[in-house]
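Here the complex is missing one protein chain, while the rest keep their positions.
A, B and C label the chains in the order they appear, each numbered from 1.
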């Protein structure tokens, strides 16, 4: 398939917006992606034609909704090449997925155990472990980052040992865009029998991951990061782990027998899907994966790489601009500062030019502390962005800087 | 405002469906409500025009999305007449809301404490407490139900004492439609300083509740039960309680400072809203409340009461039909069986006539055990249903029975 | 009769029905005629999962053939069991394992083939095949 950027852009209604009189340019893709019509329409279609509570109904639309929901699960399973569909748990997003696992390990670990977190983590991947560690006393060790923002793998080797029970690393860092060497991290962790959770929130919009090949024990993502709606995400867990973990939330769907004396839990995946799920969200999540696979991840990768290269080179022409995290293993993120200017000022003025970037600490305060800065300007690209938009960014950024100097 | 049923029905696109050649009749409203166009369109509008991650962005659409999200919170606050907007927590639904509270009380209670649950509860309101009680040893006491399905308030008086720390009752029972005497329950509980959580999942579609007047400590609902989308709901908690409860999930938004040594939590409501919330869901939830308030809950109540009365009288004409839960305090639910016929057979054949009812135990196995039955046929009505539809139900039910006898 | 022949016979029978009512009336009739499971085998361990009404299935070997018996609280579920048992009961394990279930689609009950259906048809078929695997004497 060829990559037709005009066709693709026409799929995204929001790209037609004007902001402050200018064409809208969206470079905040790492915060959330925009949605193509086909995804938006799948939500309307659900509510207009077959909205129903699922799993327990014998009537037609309940059956249709259940089938569509389970079909969405099968799409996620196929996309990530997962062995069993019941290893895919629908959650409300990555944060929920990670908390589910952290809550489960609360009972499985004790104060003799250690867990390892990378220094590149999003808050969602730090706080749940702190909360867990407060309860069971497990020690948290950190893989620090070097001046390029890469994980220091030597230190990883040093802190990994037979007490290590879990390793938590994001696939791609949201603050810097760095792709972590998760394959190596997983292999080494497995040698000491530690489980590995990979937070794929930032990776899944940019490339396809084969979870059987990767051999991670857990993997998470949020649909809103990959052209799907808010309020839905997934947790992949190996069957043996999902069976071991206690349920997270109690409620409908996740039980097979309830009496006031004793409750037996339902089988996977229902054990972890208490209550009425986000049915429309799951269906639209599936449609989003279809859409991305229709374009093809090879095409997306190739196009985004050339965009990233172009943008990096262009931005480097700006005087006094410093990029954080200049690894060669990067996805579509450029995090930078201009000497003597606060990121907020740049973001606020770029917005006036119709350009949306993110400023601040990107939910990754430890990384900012590492670089001794209070935040950055983050430009995050997607396959629906263009070089022309990058040119506009460059021009507006220069005007912004001259206004602020 | 007058109640124009034709206008109202035209707001709900799904009501135009045909099932198996017949007009679609939806009597499964207690499982989930159908959605008016205005709610469906608000979701498309969000994704087409201002989809963005919220709270941390300085750019225009992030601001628009944040305002719309917080405006939705204000609508919920106003609807339930809540004092502070930060007492409204957006969750993914009632199940999530209840688990959040149960998880919080895990740390606040010990094995000397007791909690009271009603015998009319949905599984969502039983299992989380069982899970909590397994951790902290708090005892669970039950308010049993009588032959009409009403709570035995004498026994409530007996089991309530100074060890009681929490009382959990649903406002309306989903299995039987019975409205519980929650005002009395709350007053009595407060006399012994117990907190009360009211599960409003089944109540909110039928009447408006003034939470300051009711004086409940916690109140929960799911948007999908009241013309809103799936994947979003709310937890109301009194400020003093929400401050006391520890956070539930860790992640973005819910922290104010994160280092690897120590994390301080953000203020209410953010403390309980970790991660990217269901932004489109919250906005559409607000629109659903607007829609219902536009019709007017007095009008809805009046219309639904007359429907319930009509349906009850009509169904009683069917030979060998037994209704469970014949309290006079009921909302729009009729739960019944026909002697000698299994509920599933009735549901399956009614579906062939285009009529959606629910069959089974309605996530309320203890109630079924109480009546010594394996399930019921549940007809649950909404303000968009009509007497004509009830006539169709009656006729189809008679044919169904004659086929099965 | 061979499995395929019985299936063709059933398809032929169902082809005469003009509407769903006739079809379901027949299904109910079949449900009433099903070879009921022996009381001693109507136990929890023989319950089929994923079914809203209780559904029991039992199998035993008689002269190299598998005899299936079933029961359910719901008559439609029993009817559905009946059109399975008529085909698969009293056949050899090998024939059962080699057979398909396309006839279910052909008689217009395809809707019941979704794995999420509350009548447990798919679970029942799976269980029938499990028994055939377990009791295979070749």
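The working rule: a residue touches a chain if its C-beta (ideal position, glycine included) is under 8 Å from a C-beta of that chain, and two chains touch if they have at least 3 such contacts.
This is a predicted model, so every value here is computed, not measured.
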Chains on display which the left-out chain touches in the complete complex: A, B
Touch with the omitted chain, as defined above, among A:43, A:131 or A:349: A:349
Option touching the unshown chain, where B:36, B:57, B:149 or B:200 are the choices: B:57
Contact residue for the chain not shown (choose from B:66, B:202, B:359 or B:392): B:66
Chain not shown: contacting residue from A:42, A:359 or A:380: A:359
Where the missing chain touches chain A, by residue: 20, 341-345, 348-349, 352, 359-360, 374-375, 403-404
Residues in chain B touching the chain absent from view: 54-58, 60, 63, 66-67, 70
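Note that only the chains that are shown with their structure count from here on.
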Rounded Å distance, chain A centre to chain C centre (Cα mean): 46
Distance from the mean Cα position of chain C to that of chain B, given in whole angstrom: 39
Overlap residues in chain C, where contacts from two or more other chains coincide: 52, 118-119
Residues of chain B whose C-beta touches two or more other chains: 20, 344, 348, 359-360
